[in-house]
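Only a single protein chain was left out; the remaining protein chains are all shown in position.
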Amino acid sequence: MIKRILLLRGTEILCLLLLASIPFAIDNAYVLGLLTLLTIYGILLIGLDVTVGYLGQVNLAQAAFLGLGAYAGALSVSLLGLDMLGALGVSMLTGLLLGALLAFPALRLEGPQFALATLSFSALSTTVLNEWESLTGGAQGLSLTRPALFGHAFNAPGFYWLCLILLALVWMAMRNLLASQWGRAFEALRDSPIATDAMGVSTFRHKVAGFAFGSSLGGLAGGLYAFNFQYLQPQSFTYDLMVILLLGVVLGGRKSLWGAFFGAALIVLLPNLLSNRLLFELISATGLLLAIIAGGRGWLKKTTPAFQALAPIIAMSLLVTGGYLVENTENWRKAIFALMLFAVVVGLPDGIMGFAARYLTRLFRIAPATLAKPSNLTDVLPLSPSDDQVLLELKNLTRYFGGVKAVDGISMSIQKGHVHGLIGPNGSGKSTAVNVISGLYAPTSGEILLLGHPLPHGSLFKVARSGVSRTFQNLQLFGELSALNNVMLALKDAYRIPLPMVMLGLAKKEDHRAQADALALLNLVGLKEQANVHARDLTYGAQRFLEIARALACKPELLILDEPAAGLAHPDAAKLVLIIKAIRQRGITTILIEHHMNIVSELCDVVTVIDGGRVIAQGTANEVKRDPIVIQAYLGVADDEPVIASS
Amino acid sequence: MNLDILAQMVVSGALMGLIYALIAYGFQLTYATSKSINFGQGELVMLSAFFSLTLLNLGAPYWLMVPGGLLFGAVMGLIVERACVRLSLEQKSEGWILLTIIFGLLGFSSAENIWGRDDRPFPSPISADALNFFGISITGLEIAVALGVFLIMSIIELFKRKTLLGKAFEAVSADRDAAELMGISATKTIMLSYGLSGMVAAMAGILISPITTVGPTMASALILKAFSVAVVAGLDSGFGVVIIGIFLGALESLTSFYLGSGWREAPGLILLIMALAVRPNGVFGKANIRKV
Partner (left out) sequence: MKKTLLATLLLGTLTTPAFAADTIKIALTGPFSGGSAPMGTSMRDGARLAINEINASGGISVGTKKKKIEIIERDDEGKNERGALIAQELASMGDLSGVIGTVNTGVVLAGDKHLQEKGITKIITPAAGSASMTQWSKAGTKDVSIFRFAAHDGIQSSMVIEEAINQKFTKIAILHDATNYGASGHDDLIDQIKKQGNKLEIVATEKFNIGDKDMTAQLLSAKAHGAQAILIWGIGPEMAAVSNGMAKLGMKIPLIGGWTLSMSNYIDNAGKNGNGTLMPQTFIEDAITPKVKSFIDGYHKTYNVTRIPSPVSAAQGYDAVYIFAAAVKQAQSEDTHKIKDALEDLREPVKGVITTWKHPFSKWDPANEQTHEAFRRSDAVMGKIQDGHVIFANQSDRQRLINNAAR
């Protein structure tokens, strides 16, 4: 534990000191210029990584936020007469507000659509900067002078140190933020926005916040950019720059502060590295060698597919042979850059830092952080006494998809403390029914009452907040998060510390307690030992159990289990029965959709049978099993006979 | 305000919009099967145009140059699929976005060095002289582009509907997993779509080059517009791109005249963001039901 902190924090501090001391050692304006740009791009890319890495969206607006922040900073100096700190504040605020503004329309978008929305925003901002000549000077650009800080004018090293300090602060704030519930939420909504909402964590709030936060860093970097170059032109912040930034983040490694920093270093230094012939040859030869060693080893061991092993080797050999044939490498700079990028993206999908991190953790034997002691389960899920109250009541619920009547007037009630089975043949409408209850779909008509109060319609998030939690027939885990984080994310009422305090690192204690609670739940489903395993790496059965633990973390009044035994092997199915029994003991009401009749018989107090979107029978498991209508529904009727759905 | 001028502007803008639409159609083809698009599509247009120009300069007749160019486009499309897309799709990662951007970068730099950095004219048997229809000037080249756009889109749409291979294409577009269960190879269909998309890019290159000239940067402005058209129309909308393309082209032209040419793109961009906010899958795209 101490070794871990020492190594991780030690490296950061060492790097910071090293960077800070360079101006003492070398008096060279160019080196200083590169370093200053490196810190600025570091901040910019850390911001970009929030959307690209954590939110998992291709964001093409970061260059625009850099530009807007730059202009905002420059103008606040020339028009408002602000000093350095004030101007940077304005830059950051500009990024924050415009980022939030853009996030609203972009919220519902994914993939190419999101990319386009951000791309359009950036084209729009270039147009405005270009056309608003009275303010920005238009295409002819804006010259400015670097403002002072508390009356202290900056020389070049001074400004560099300021940038470095800001980078360090951003770094710390980001580290704290990403280690908190916010970081988990960002990653969760990338892996499954539906499950995020269903766990009572608002995708809306976190997406806006994440995007706005990333953009504010873009704005801050913009302010620094303006005061560094002291000359701005709208054309500097267009698609070309954006592509380079995006490649920088991926090359360095997504979801990693080091990756963003390394990516920044690459895009700042690489053009200069390539303009020296000798160095270029050195780099390309090393690259080829690495590709051959890593690719060859992976291929022989069959850990990497042939293409993934071969493609980087081909790309790097092209680079080496091309390097000998071409007279002037400067002319081919973009192609060289492209070949190197290709090799890295194909060969190291986690980026250079992602690869290095894995390697280094192994090399230094850095153990994962030790976990908290699990809380007492009763403290997490207090026993609630069962009474004869009706917990959930459906009144004539319908849901139509076009002409298809998936749910066609279901009325039923579920008693508190019961495990209520919901069965029916495939396509009978039971999944749709629970999807309507849990808020994924809005009902076409009808009422849903929880303890007599109507449940919100058509919002997973609001329903989850009202005390209904669920699992999914097709798993909706947050694959990139550890099992522990999956549960911690869903933990209700565990996080109360406001955002600024989180960034200052004051949420650690709260997080520790949440961890203990989550471990108690993992223990309940028998996954405590796998707490640090990525959800996607768990066995299928374990993933099913993890979803149940995660749903329990919402501390629900009503738990909906949508075919939890589907695809489970026999020992796992037996384990599942035990888990559900344990849940019932705690007095949590459960709706169980299940096909395995033996499980239903063993667990359910009441069973409702649905077919054709209607309730066709209700009673104890044994009663419905003998019901002729149920038998007919299950065994089916010949195609040419009319379907008798209801008696 | 003169009605002639208005009509002239709408027509000229719309013809420009058809060029956007044709390039946008190339995006649609690959998105349908693989849910991926080639961010280097603009470079594909440019490379095919350069290649075709080289064929002409080598003395190939026009009728031979066209299939030659199309073949080149198809091969490039297949290379993109193999080198940049397939692995990412197998890994279910978004790597294709970056890899196709990288491919574009490589193509751009190669073109700069192989063919030079300058824009060059592209000879065409069709006259560039203007014809006059009711006071509206249209050049023969523009008419050729319009016809070419409809022709190639119709051929591909017919192919998709009438041939067995085309139906496989539609099946994979509709539901990849189900198609695979029916014995249709999704990988091969995706290859086919990238080949077709490369061909469409080449066709676009050959058709528009006489108007836009050929140079490494010839498509870099067009491609962003085409991307907008494809996404706003809906990446699965077929002929929807034509309508959106024409609309955007005409809108730009009119904005330029009435608001000032510096603001040319602004209303289009704002509309675009709004359209996406209201209809994330595009104006003509199918709304998908969230399934869990």
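The chains carry the letters A and B, assigned in the order they are written, with residues numbered from 1 in each.
The definition used in the following text is that contacts are C-beta pairs under 8 Å (C-beta built on N, C-alpha and C of every residue); 3 or more make two chains touch, one makes a residue touch a chain.
The structure presented is a predicted model; accordingly, all values stated were derived computationally and were not measured.
In the complete complex, the residue from A:R4, A:R333 or A:R586 that touches the missing chain is A:R333.
Remark: the omitted chain is touched by one listed residue; of B:S109, B:S173 or B:N281 this is B:S109. Shown as candidates are B:N57, B:S93, B:S185 or B:S261; the residue that touches the absent chain is B:S261.
When you scan A:S143, A:T303, A:S445 or A:T539 for touch with the missing chain, the hit is A:S143.
For subunit A, the residues in touch with the chain missing from this view are 26, 28-34, 37, 130, 138-141, 143, 229-231, 233, 235-236, 240, 269, 271-273, 275-276, 278-279, 328, 330-331, 333-334. The set of subunit B residues touching the chain not shown comprises 2, 5, 8-9, 12-13, 15-16, 109, 112, 116-121, 128-130, 137-139, 211-213, 215, 217, 220-222, 249, 252-254, 256-257, 260-262, 264-265.
Quick note on the criterion: only the chains that are shown with their structure count from here on.
Residues of subunit B touching subunit A in their complex: 31, 35, 37, 83, 86-87, 90-91, 93-95, 97-99, 101-103, 105-106, 108-110, 112-113, 224, 227-228, 231-232, 235, 260, 262-263, 265-266, 269-270, 272-274, 276-277, 280-282, 289-292. Looking at the complex, you find that subunit A touches subunit B at residues 56, 58, 104-113, 115-117, 119-121, 123-124, 127-128, 130-131, 194, 239, 243, 246-247, 250, 305, 307-308, 311, 326, 331-339, 341-342, 345-346, 349, 401, 435, 440, 472-474, 476, 562.
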